[in-house]
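Each chain you see keeps its place in the complex, though not every chain is here.
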(Lines give C-alpha, C1' and ligand atoms only; values in the text may rest on other atoms or scores of the structure.)
Protein backbone atom coordinates (compact mmCIF):
# COMPACT_ATOMS: atom_id res chain seq x y z
CA UNK A 1 0.00 0.00 0.00
CA UNK A 2 3.05 2.03 -0.31
CA UNK A 3 4.18 4.32 2.44
CA UNK A 4 7.52 4.82 0.81
CA UNK A 5 8.92 6.67 -2.03
CA UNK A 6 10.37 3.62 -3.63
CA UNK A 7 7.10 1.89 -4.03
CA UNK A 8 6.06 4.59 -6.46
CA UNK A 9 5.89 1.89 -8.98
CA UNK A 10 8.20 1.66 -11.86
CA UNK A 11 6.70 -0.87 -14.17
CA UNK A 12 9.56 -1.67 -16.46
CA UNK A 13 12.22 -2.04 -13.87
CA UNK A 14 11.06 -3.87 -10.79
CA UNK A 15 12.63 -2.56 -7.61
CA UNK A 16 15.45 -4.79 -6.44
CA UNK A 17 16.05 -5.77 -2.86
CA UNK A 18 17.65 -2.45 -1.93
CA UNK A 19 16.39 1.04 -2.20
CA UNK A 20 18.85 2.21 -4.79
CA UNK A 21 17.47 -0.18 -7.38
CA UNK A 22 15.31 2.43 -9.01
CA UNK A 23 18.10 4.81 -9.58
CA UNK A 24 20.29 1.97 -10.70
CA UNK A 25 20.51 3.10 -14.32
CA UNK A 26 21.46 6.62 -13.28
CA UNK A 27 24.16 5.29 -10.93
CA UNK A 28 25.49 2.96 -13.62
CA UNK A 29 25.75 5.81 -16.09
CA UNK A 30 27.58 7.98 -13.60
CA UNK A 31 29.96 5.20 -12.60
CA UNK A 32 30.67 4.42 -16.24
CA UNK A 33 31.51 8.10 -16.74
CA UNK A 34 33.72 8.15 -13.61
CA UNK A 35 35.51 5.04 -14.89
CA UNK A 36 36.16 6.90 -18.15
CA UNK A 37 37.45 9.89 -16.18
CA UNK A 38 39.91 7.71 -14.27
CA UNK A 39 41.05 6.21 -17.58
CA UNK A 40 41.43 9.77 -18.93
CA UNK A 41 43.61 10.67 -15.94
CA UNK A 42 45.82 7.65 -16.64
CA UNK A 43 46.14 8.81 -20.23
CA UNK A 44 47.14 12.29 -19.04
CA UNK A 45 49.86 10.77 -16.84
CA UNK A 46 50.96 8.57 -19.74
CA UNK A 47 51.26 11.63 -21.99
CA UNK A 48 53.12 13.68 -19.36
CA UNK A 49 50.39 16.27 -19.06
CA UNK A 50 50.82 19.11 -16.57
CA UNK A 51 50.34 17.92 -12.99
CA UNK A 52 47.90 20.69 -12.08
CA UNK A 53 45.63 19.77 -14.99
CA UNK A 54 45.68 16.16 -13.83
CA UNK A 55 44.77 17.27 -10.31
CA UNK A 56 41.85 19.27 -11.69
CA UNK A 57 40.55 16.10 -13.35
CA UNK A 58 41.13 14.21 -10.12
CA UNK A 59 38.94 16.68 -8.23
CA UNK A 60 36.26 16.20 -10.90
CA UNK A 61 36.26 12.42 -10.54
CA UNK A 62 36.20 12.71 -6.73
CA UNK A 63 33.17 14.95 -7.05
CA UNK A 64 31.42 12.51 -9.38
CA UNK A 65 32.06 9.58 -7.06
CA UNK A 66 30.93 11.60 -4.05
CA UNK A 67 27.65 12.35 -5.80
CA UNK A 68 27.06 8.62 -6.25
CA UNK A 69 28.01 7.96 -2.61
CA UNK A 70 25.60 10.61 -1.36
CA UNK A 71 22.86 9.14 -3.53
CA UNK A 72 23.48 5.64 -2.20
CA UNK A 73 23.49 6.94 1.35
CA UNK A 74 20.21 8.75 0.81
CA UNK A 75 18.71 5.57 -0.63
CA UNK A 76 20.08 3.57 2.28
CA UNK A 77 18.53 5.87 4.85
CA UNK A 78 15.26 6.25 2.94
CA UNK A 79 14.82 2.51 2.51
CA UNK A 80 16.96 0.27 4.66
CA UNK A 81 16.82 2.47 7.77
CA UNK A 82 13.16 3.38 7.32
CA UNK A 83 12.16 -0.24 6.70
CA UNK A 84 14.14 -1.29 9.73
CA UNK A 85 12.31 1.37 11.76
CA UNK A 86 9.04 -0.26 10.79
CA UNK A 87 10.29 -3.71 11.57
CA UNK A 88 11.58 -2.53 14.91
CA UNK A 89 8.18 -1.09 15.65
CA UNK A 90 6.16 -4.11 14.59
CA UNK A 91 8.51 -6.57 16.27
CA UNK A 92 9.23 -4.50 19.36
CA UNK A 93 12.95 -5.09 18.81
CA UNK A 94 14.82 -1.78 18.71
CA UNK A 95 18.05 -3.40 17.62
CA UNK A 96 16.84 -3.92 14.08
CA UNK A 97 16.86 -0.21 13.39
CA UNK A 98 19.77 0.71 15.64
CA UNK A 99 21.99 -1.74 13.73
CA UNK A 100 21.10 -0.12 10.41
CA UNK A 101 21.70 3.36 11.81
CA UNK A 102 25.14 2.41 13.11
CA UNK A 103 26.04 0.92 9.74
CA UNK A 104 24.96 4.08 7.95
CA UNK A 105 26.92 6.27 10.35
CA UNK A 106 30.03 4.14 9.97
CA UNK A 107 29.72 4.46 6.18
CA UNK A 108 29.37 8.26 6.43
CA UNK A 109 32.38 8.40 8.69
CA UNK A 110 34.47 6.35 6.22
CA UNK A 111 33.43 8.66 3.38
CA UNK A 112 34.33 11.78 5.37
CA UNK A 113 37.77 10.40 5.98
CA UNK A 114 38.42 8.90 2.55
CA UNK B 1 7.77 0.55 26.92
CA UNK B 2 10.18 2.08 24.65
CA UNK B 3 11.26 0.52 21.44
CA UNK B 4 13.98 3.05 20.87
CA UNK B 5 17.22 3.82 22.33
CA UNK B 6 16.31 7.27 23.38
CA UNK B 7 13.45 6.22 25.57
CA UNK B 8 15.83 4.22 27.69
CA UNK B 9 15.10 6.56 30.46
CA UNK B 10 17.69 8.72 31.93
CA UNK B 11 16.44 9.93 35.25
CA UNK B 12 18.71 12.79 36.00
CA UNK B 13 18.75 14.39 32.63
CA UNK B 14 15.43 14.32 30.87
CA UNK B 15 15.69 13.82 27.12
CA UNK B 16 15.13 17.05 25.24
CA UNK B 17 13.14 17.37 22.08
CA UNK B 18 15.88 15.97 19.83
CA UNK B 19 17.74 12.74 19.90
CA UNK B 20 21.11 14.13 20.77
CA UNK B 21 19.90 15.37 24.12
CA UNK B 22 21.19 12.34 25.92
CA UNK B 23 24.68 12.75 24.73
CA UNK B 24 24.48 16.48 25.28
CA UNK B 25 27.06 16.57 28.05
CA UNK B 26 29.52 14.57 25.96
CA UNK B 27 29.03 16.90 23.00
CA UNK B 28 29.41 19.97 25.16
CA UNK B 29 32.66 18.66 26.60
CA UNK B 30 34.03 17.92 23.13
CA UNK B 31 32.97 21.29 21.76
CA UNK B 32 34.53 23.05 24.74
CA UNK B 33 37.75 21.19 23.99
CA UNK B 34 37.56 22.04 20.27
CA UNK B 35 37.01 25.69 21.18
CA UNK B 36 40.15 25.53 23.32
CA UNK B 37 42.03 23.95 20.41
CA UNK B 38 41.00 26.76 18.07
CA UNK B 39 42.13 29.26 20.71
CA UNK B 40 45.42 27.34 20.97
CA UNK B 41 45.88 27.61 17.21
CA UNK B 42 45.33 31.38 17.39
CA UNK B 43 47.97 31.50 20.13
CA UNK B 44 50.39 29.55 17.91
CA UNK B 45 49.82 32.03 15.07
CA UNK B 46 50.24 34.90 17.53
CA UNK B 47 53.56 33.45 18.70
CA UNK B 48 54.80 32.79 15.14
CA UNK B 49 54.95 29.05 15.60
CA UNK B 50 56.00 26.87 12.68
CA UNK B 51 53.24 26.62 10.05
CA UNK B 52 53.40 22.82 9.82
CA UNK B 53 52.85 22.50 13.58
CA UNK B 54 49.85 24.81 13.30
CA UNK B 55 48.46 22.69 10.43
CA UNK B 56 48.87 19.58 12.57
CA UNK B 57 46.73 21.20 15.25
CA UNK B 58 44.25 22.26 12.60
CA UNK B 59 43.87 18.65 11.45
CA UNK B 60 43.28 17.67 15.10
CA UNK B 61 40.50 20.22 15.58
CA UNK B 62 38.91 19.20 12.26
CA UNK B 63 38.94 15.62 13.48
CA UNK B 64 37.36 16.57 16.79
CA UNK B 65 34.61 18.59 15.11
CA UNK B 66 33.98 15.80 12.61
CA UNK B 67 33.48 13.37 15.47
CA UNK B 68 30.80 15.64 16.92
CA UNK B 69 29.18 16.02 13.49
CA UNK B 70 29.09 12.27 12.96
CA UNK B 71 27.58 11.83 16.40
CA UNK B 72 24.89 14.43 15.70
CA UNK B 73 24.13 12.80 12.36
CA UNK B 74 23.82 9.41 13.98
CA UNK B 75 21.46 10.88 16.57
CA UNK B 76 19.49 12.61 13.84
CA UNK B 77 19.03 9.41 11.87
CA UNK B 78 18.34 7.29 14.94
CA UNK B 79 15.73 9.68 16.28
CA UNK B 80 14.36 12.25 13.90
CA UNK B 81 14.38 9.99 10.84
CA UNK B 82 13.18 6.94 12.73
CA UNK B 83 10.39 8.87 14.46
CA UNK B 84 9.38 10.36 11.13
CA UNK B 85 9.26 6.83 9.68
CA UNK B 86 6.76 5.89 12.37
CA UNK B 87 4.72 9.01 11.82
CA UNK B 88 4.72 8.38 8.09
CA UNK B 89 3.49 4.88 8.74
CA UNK B 90 0.77 5.80 11.19
CA UNK B 91 -0.41 8.78 9.15
CA UNK B 92 0.04 7.17 5.73
CA UNK B 93 1.91 10.29 4.63
CA UNK B 94 5.31 9.31 3.18
CA UNK B 95 6.47 12.89 2.96
CA UNK B 96 7.05 13.16 6.67
CA UNK B 97 9.96 10.75 6.52
CA UNK B 98 11.16 11.66 3.04
CA UNK B 99 11.60 15.28 4.16
CA UNK B 100 13.76 14.22 7.11
CA UNK B 101 15.84 11.92 4.91
CA UNK B 102 16.51 14.70 2.40
CA UNK B 103 17.53 17.03 5.19
CA UNK B 104 19.93 14.46 6.58
CA UNK B 105 21.44 13.80 3.16
CA UNK B 106 21.88 17.51 2.48
CA UNK B 107 23.67 17.84 5.82
CA UNK B 108 25.98 14.91 5.00
CA UNK B 109 26.70 16.43 1.62
CA UNK B 110 27.60 19.78 3.20
CA UNK B 111 29.93 18.05 5.66
CA UNK B 112 31.66 16.09 2.90
CA UNK B 113 32.33 19.28 1.04
CA UNK B 114 33.24 21.49 4.00
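The first chain written gets the first letter, and so on, giving A and B; residue counts start at 1 in each chain.
The criterion applied here is as follows: a contact is a pair of C-beta atoms (placed from the backbone, for glycine too) under 8 Å apart; a residue touches a chain by one contact, two chains touch by 3 or more.
A quick note: this is a predicted structure, and the numbers were derived from the prediction, not measured.
Colleague: May I ask how many copies the whole complex comprises, since the file places only 2 of them?
Modeller: Whole-complex copy count for this file comes out at 4.
Convention: only the chains that are shown with their structure count from here on.
Colleague: Roughly how many whole angstrom separate the Cα centroids of chain A and chain B?
Modeller: 22
Colleague: Going by the contact rule set out above, which residues of chain B touch chain A in the complex?
Modeller: Interface residues on the chain B side: 2-5, 66, 70, 73-74, 77-78, 81-82, 85-86, 88-89, 92, 94, 97-98, 101-102, 104-105, 108-109, 111-113.
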